[in-house]
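The complex appears here without one of its protein chains, the remainder shown in place.
So, subunit A:
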Amino acid sequence: MTGPSSGEAVAKPASSGLAWLLDHRVLLSIAVLAVLPWLLPSKALAVNVLIYGVVVMGYNLLFGYTGLLSFGQAAFFGSGAYFTGIAIGRYGVPWFAAVPIAVLLSTCLAAAIGIVSTRTRGIYFSMVTLALAQLVYYVALQAASFTGGENGLRGFTVDRINLFGLQVNFLDPINKYYVLMAFAALAMWFQSRILNSPFGAVIEAVRENEQRARACGYDVERSKLVVFMLSGAISSLGGCMLALHLSIVPLDILHYQTSGMIVMMVLLGGARSFFGPFVGAASFLILEDVISLWTPHWQIFVGAIFVLFVLFLPKGIWGTLLDALDSGKARR
């Protein structure tokens, strides 16, 4: 992956148009998401773009910005959803408290998986994350009394929510979209903070050259663990959003196919770009929607398109677009 880091643009805010985009990436992204339900064919699709966008954004922190190819991100997407559902359904926790609890517990899960997996490198890291995520899948499958097993988790419908004294019908798709968008906005703000922070420079250094980063005085292993946890936390928020949206958590969400889909989405949209994950999630879901209308074998076509992307547009849709906008300058 070539091109200068976002760090350069952060360090030297230039007056060019792209630098302006970069400086306001959170607000611009929120603005785009705010009109999304009217741009897409259905409101349900827009909600899914929101949810998967957040999941993939969290994954982008790990894969795009730190260069760690994990095949187990579904574990945190799923754990966010399951913990939210269990907290609400089993323990009667109000929804607004269930979300932070679920994110916190998922971050602990990310710490546990991260401690083991970040000791390995390259393909071993990918395989260890895949294996540990499958372990989480089987735990959810077996602990049926808690998770509903194969049938998925049910019985925690959130239909009406109270927003500062205002009763909102959460079953209305537009209301639901904007409530969930607030979570997405929070996630984007958090991710942007991380990227702009000193730690954002550390993960860049780790991605570029682990050995040099270590020789510079960074604890590479601990930095990887921290970014693994942050990434898991953000992706788990997407899981919380899914649970609130569906009022059911399907077991499939934990399956490695979900992890694979997350990898595909980030590559379609553009790894290492701020808004790329949402573009990737949207393209994938639209492709799935459109192609599955006329053939049940939509995965063949999505797969072929994915291969073409990896071969000819390695920076993804958004990354390529930004490069075209300003070749040689930093990416959004």
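Quick note on the criterion: contacts are C-beta pairs under 8 Å (C-beta built on N, C-alpha and C of every residue); 3 or more make two chains touch, one makes a residue touch a chain; residues count from 1.
Throughout what follows, contacts and distances are computed from a predicted model.
Taking the options "Formylmethanofuran dehydrogenase", "NADH-quinone oxidoreductase subunit H", "Hydrogenase" or "ABC transporter ATP-binding protein" in turn, only "ABC transporter ATP-binding protein" matches the UniProt protein name of the chain that is not displayed.
Among the residues A:40, A:113 or A:220, only A:220 touches the chain that is left out of the figure.
Only one of the listed residues, A:42, A:151 or A:197, touches the absent chain: A:197.
Only one of A:51, A:87 or A:230 touches the absent chain when the whole complex is considered: A:230. Checked against the full complex, the one of A:121, A:160, A:212 or A:297 touching the unshown chain is A:212.
In the full complex, subunit A touches the omitted chain through residues 1-5, 7-8, 10-13, 193-194, 196-202, 204-205, 208-209, 211-220, 222-223, 226, 230.
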